[in-house]
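Here it is, the structure in full.
Here the complex is missing one protein chain, while the rest keep their positions.
What follows is chain A.
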Amino acid sequence: MMRTARVACFGGIYDAVETDGKLRLSDGRIVDPSQVVWLPPIEAQTIFALGLNYADHASEISFNAPDEPLVFLKGPNTLVGHNGQSRRPSDVTYMHYECELAVVIGETARNVKQDKAYDYVAGYTIANDYAIRDYLENYYRPNLPVKNRDGLTPIGPWFVDKEIIHDPMNLNLRTYVNGEMKQEGSTSDMVFSIPYLIEYLSSFMTLRENDVILTGTPKGTVHVYEGDEVVTEIEGIGSLKNTIVGDEDFHRNGGI
C-alpha cells in the first residue's frame, strides 16, 4: 500500500489505488478517475490546524511567529474531497486558500518525545485550509466562522504512507489559481516541525489513529473568486483540485 484514495463509485464507497492511470477499486474493478467522486482519503477524527506556522506567512498577515504553536480545531463538516466545491459568500473580500501538509496519526500517542514522533505517524495528505478573514474576531482567533465552514477544507486526493516520504520536512508546496502559480514554499520553513507538534500536543492530550494535523501554510495568499479553480500541490503527495462556487448554487441570499 503506497497511495490510497477513498472514492464513491457504482453506488458504493471503496478504497482505491492507482494503476496505469486508472483506479483499481478494493473489489477489483478498474475504473477511469473521471467515473468516481473523490472523498476525503481518511475518516478524520480530531482535526488540528496550525496558524502562523511559517514565518513568512506570519509576517504577510502582520504577525510575529508565535513562541508556542497556535493550534485550533476543526470539525468534520469542513472536509471535502478532491474535485470538490467550496462556497464563497457573495459579500466577502478576504477568502484565501492555504496549501498545507496534513499529517495523519497512526497510533495512540501520549507524552511522545520528538525523536520518536514519526513512529506515531501513519502518513500524509494535502489540505487546502481556506480562511475567510472578513469574519475574523479577536476571540479564540481564528474563530470558527473563519475556519470551521462547511466544505472549506478540501483534503486529498491520496493518503500517502509515511514510508514513501523520505523527509516530510523538506517538501515543496505550490498553489495554482486558474493554472497560474500563486503560492510556493517548503515544509522546511515550518516554525514548529512535525515532531515538535506531536510532542507538544501529546504532552497535554492523547492523539489517536486518524487524528490529523494540518501544519500551516507558507506565504503567498491572494483573494479567490467564484469560478476559480484552485490546485494545491505537495511534492511526492499529489495535487488537490477545488472549485469556488457562489451563494446561488446554495440557494442562499446573503448571510455568512
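Note that in this section contacts are C-beta pairs under 8 Å (C-beta built on N, C-alpha and C of every residue); 3 or more make two chains touch, one makes a residue touch a chain; residues count from 1.
Here is the rule we use: contacts and distances are computed from a predicted model.
The listed options are "Fumarylacetoacetate hydrolase family protein", "Response regulator transcription factor", "ABC-type sugar transport system, ATPase component" or "MBOAT family protein", and the UniProt record of the chain not shown names that protein "Fumarylacetoacetate hydrolase family protein".
The residue from A:T125, A:N148 or A:T215 that touches the chain not shown here is A:N148.
Looking at A:A8, A:V37 or A:L73, the residue that reaches the missing chain in the full complex is A:L73. Of the residues in chain A, those that touch the hidden partner chain are 45-46, 70-78, 110, 135, 137-145, 148-150, 204-208, 252, 255-256.
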